[in-house]
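Yeah, one chain of the complex is gone here, protein chain that is, but the others are all in their spots.
In order of appearance the chains are A and B, and numbering begins at 1 in each one.
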Amino acid sequence: MNQTDNQRTSNAVLVLGSGIAGIKASFDLAEAGRQVYLVEKKPSLGGLLPLLDRQFPTNDCNICHLSTDTTGSIDTRNVQALPLTRLVGLEGQAGDFIARVITSPRYLETSRCTACGACLDACPQGAVSFTPGLDTSSPTCLRYPQATPLAFAIDMGKCNLCGECVKACASQAIDLKQTAVEQELKVGSVVLASGAETWDPAPMDEWYGYRRFADVITNLEFEQLMSAAGPTGGLFQRPSDGRRPMRIGWIQCAGSRTTLPGGNPYCSSICCMISMKEAIWALERFDQALDATVFFMDMRPMGKDYELYYQRAENDLGVKFVRCRPHSVERDDATGDLLLSYVDDKGRQTMAELDLVVLATGFCPSADAREQAAVLGIDLDAYRFVDAEDFQPVSTSRPGVYACGMALGPQDIPGSLTQASAAACLAGAELAAPRALNGGETLPRELDVSGQEPRVGVFFVDWGQVVKGVVEADAVRQAAAAMPGVVHAAELQLAYGSDGLQALEKAVAEYRINRVVVAGYSPRTHGKVFAEAVRRAGLNRAFLEMANIRDQDALVHKGDPAAATAKAIALVRAAVAGVRQARPAQVISMPFSPDALVVGGGVAGMSAALALAGQSGKVYLVERSRQLGGLARELARSLDGRPVEPELARLISQVESNPNIQVLTDTLVVDHKGQVGAFITGVQSGPGMFYRQIEHGVTILATGARRYEPREYLYGQAPQVMTQLQMEQLLSQAESSDPRLDTVVMIQCVGSRNEENPACGRICCRSAVKNALWIKQIKPEAQVFVLYRDMRMPFTSEDAYRQAREEGVLFVRYDPGEPPQVRKQGDALEVVFTDHILGRPLSVEPTSLVLSTPQVADDENTEELCGIFRLQQGPGGFLLEEHPKVAPVDTPAPGVFAAGSVLAPASLAEARTQGLAAAGRALTLLSRVNLILDTPVAKVNRDRCAACLICVRSCPYGIPYINAEGYSEIDPAQCLGCGVCAAECPAQAIQLPGYEDERMLSRTAALLEGVL
Amino acid sequence: MITAQRKPMEEIFQSVERFGKILLLGCNECVTVCHAGGRKEVAMLASALRMGRLKQGSPLAVDELTLERQCDPEYAEELALAIDKYDAVCSMACGCGVQTIAGRYQGLPVLPMVNTTFMGASERQGVWAERCAGCGDCVLGLTGGICPVARCSKRLFNGPCGGSSKGKCEISPEVDCAWQLIWDRLKQLGQTELYTRIMEPKDWRTARDGGPRRIVREDMAI
Partner (left out) sequence: MSDFDPVVVVFACDYCAYTAADVAGRMGLSYPPGVRVLRVPCAGKVEPMYLMNALQMGADGVLVAGCQVGDCHFKSGNLRAAARVKRVQELLEEIGIGGQRVAMAHMSAGQGAVFAQAATEFSQQIAEMGPNPIKQGARRAA
């Protein structure tokens, strides 16, 4: 890491693995002006995500988010994708590596392959049909129908060179003589994102009967059953007899949390959410009368607001939950029913009859994890995942090599993406200065279509089962084709990384289209992508209008296909009417400030500031209190058991001594204006409230949360009662003779998962186990009880949980309806709780009663912050991110990012990862030299202006003024485009492009055509 | 500025009852600024008229047009070519505009859609108040810039009446006593001697009392 700048010669990063984490890291780096080699072992990009039909918690299909990134841009945006490629050597050091990679032959020319499938049909080697996910045995294996690149590959291991495929290929794409190519890549750093594999239930066949019974399937196979792209084409049939399953049981922890041979001792972290999602999706899609039951030990919905999802699944959506230890699956041959035997939480042996059993199988490291680690020269943990510490959450043991995603352990998509951005951020620090980007990519010249009659192209994008199952596509297409000005109406596949955007560009040229309507997605999520495609096609970005058929029609009117179809036609008609009147948007360019403002000096904020300091301009770190450190100051040990203080002190001193960081403690943010690239934020410092303004290009908000102050269980009324943090402080100084450690009772979920705060505290279970083990370490004979509702111990923290039980810590579950009772008996305390197995109350006199309390939103501060930065608060008062799944550290305000517990309760490792990730995301903007403004801004027609002043008076930002010539003038660089002035102007002299009065009128008229 | 307010819809409906096609005519001057008869108000009233009449089953065709200024004959001339199509012109200008249009197109009913209220000023967005009565003999120089003609309920010229109480007029606690305002302002200016000067009875012939008024600029009226 001790690199001097002149040694950092490379501007390139090697990214290993092209799952969602690898792709995210690649694109963050590319956007930050870095060169990326994206290396993938398999023939196509995408990793595990494309196997999932839907993703929690929005139950949306997010493949588009993956592939809108991969399509159209993958070859042009500094990313060179190398599928069928593996790393065989890595020499050198951080900043100056030589990576050797070998690309296997694909045996076909991807530029020629049309993915027609003729080779697949022609191959006699067991290639029966294409069944993605469920059958990868075909030598010509296309993993999912819309793989990137969209081309087949041939597995020479199974090929006997019969040549049938060569004959079958009409485009002569197959070349069986291709050979492997080895090359050396000069890179400054490496990001390992090689992901994980799904656990194979075959070794535990004795218990689960996965190989014995066709109707026992894995959760990923269930996704395929549900998928329109799957083997049954979306028909919901069980494998054995094609019957629609009415009783489905999910078995949690299949192969996880077990020490039995063939299984994994760790928790796979996300299977609970996957099963709930599948159950909800099945209930919603097929039949409310469906019996969907989840058999579980502990429900572990761990991510932000996942607990609310669990509560909705149970209370509103009809998913049944049975707390038990599933034992084994058998089959009743007479009825064909599957019989699941389990032990319920009263200890009784019970049996459930099911039509379909879904194994919530977890994830394990890739088969070649050890081999790859050896090539990279990095350490793995006992399970062959990459070993990382809480304070260095995306670093490996070799400097310059970073890791993200499932290579670090099973986790959800937001976690993977956050780590990816964090790894990208650190990988960038090892490189030479980035190449400057300013939005001046080579684009075709914009066609002047003024004076041309509108020629509208309507594209129905990704009308999969979700839309077509409700809206009659043909009817809408025919109606669209007949609308005034429409010259072309066609379907387009964008999702799954096909060539959809290029097809759109081609169609624009072919049909001389000068206005585009995209019908399908919401303009909110996909507007930008299509605006860029329209621009690439040579049209102004404003010549696009979108009809929101998915979110605002198909998804909400499932029960009324006829009305949904009529509405779809109306929405398309409104978009066509609107786009016919589109005028080109003007684009303004101004300098982009390289400086950053970080608000909040906790671990997240400091991590962000430090990461930015080396890679961009000046960083202003603003902290409300008098010292840096935030909530971590109170923490003695991190969740991995390491002492916090030395690491924290190091971080603080690095921040304080960095010449590029200006630390402003005792400082409040008071106002904020401008836009990304040119923000101006006012702060007040010190007791004198000295005011100054900071100019900066990006903002990172990391203002943290606060500790919940318990009112429960005699807290503050008896000396024995304390929080886990207070216990931690006690343990830092305690000796084995300390009588307070004799009998310790811990109560979980105090101040969380209740009516007032329905969210899960996320880290309290792990804190409790950490402290219980610590107590046992200091005083092995101590009696420790943990009264819990679900022990939420993700990944290897499950090992700590097991260790705690082995060391005699007693874990006793309580129902929320029957919480433990705490009474004062003189100076002593009594805790009474019910033991579920024994079915009777137990009484303990604790010498310490420890309450596991959550971090809760710092409501007042966050609310103020939201007011200043124009953001919103979500459930529980935490800051609302741009998208909980795919943009976890972005906010809806461009150029403003967030990290740490201001978003949700966060562990130290998470706060650090998010801080780095926010910095990584910010660097994607800071690489720009110029700020390009193309949002519509209000325009004044001077001939109509009566200089009445209403615009001057009504603008929320005081931007319009009456100029020397006597009419209103609005600075386009300052206007934010709200349209209030346009709405107030009595002379219709002000118009907001895109929302001109006539255009709104036309849209309304079109929307209502035929109603009167 | 001349201020105006839209007439009640009932009155408007009655006035256009016998017509099938009208021109609704706005003005881009005073009535635009006071939100009574600019383009947007024209559009609103047009829409209300169409809907109201459609509801009754007797549709009314309404064309919308806003002139730069209705009270100048040249602008009024802009209607000449299209005017025959209409059963009536409904003007949203002040009375001056209505009369200019009516004077130019004598064969056609020209109806007022607004009540012209007063010459006023904007206190803030959305609030206008009377400031001038057009008396033809301005005394503002003697009264601290506050007009006793327009702002005193009784148009008194030599101090307040007995109805002035705590700075308010006896007609309403909402109305400031103009003479209180004058006194305060004169004090502020150090010109209280102006208050003690007796003003002669006002010669109202310069105001409306002398009959309709005209201004002729010989140098310009060529």
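Rule of thumb we're sticking to: a residue touches a chain if its C-beta (ideal position, glycine included) is under 8 Å from a C-beta of that chain, and two chains touch if they have at least 3 such contacts.
Being a predicted model, the structure only gives us computed values, none of them experimental.
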| item | value |
| --- | --- |
| Visible chains that the absent chain touches, using the contact criterion stated earlier | A, B |
| Residue among A:456, A:566, A:701 or A:721 touching the omitted chain | A:566 |
| Contact with the hidden chain (one of A:121, A:164 or A:551) | A:551 |
| Listed residues A:574, A:850 or A:896, member touching the removed chain | A:574 |
| Absent-chain interface as seen on chain A, which is shown | 58-60, 284, 522-525, 548, 550-560, 563-564, 566-567, 570-571, 574, 866, 870, 872, 874-875, 880, 892, 936, 954, 956, 976-980, 982-984, 992, 994-995, 997, 1000-1001, 1003-1005, 1007-1008, 1011-1012 |
| Residues of chain B in contact with the chain not shown | 8-10, 13, 40, 43-44, 47-48, 50-59 |
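We adopt the following convention: only the chains that are shown with their structure count from here on.
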| item | value |
| --- | --- |
| Chain A and chain B, separation of their C-alpha mean positions in angstrom | 62 |
| For the chain A and chain B complex, residues of the former touching the latter | 944, 946, 948-950, 953-954, 985-988 |
| Touching residues (chain side chain B, partner chain A) in the complex | 28-29, 32-33, 35, 38-41, 43, 66, 122, 124-125 |
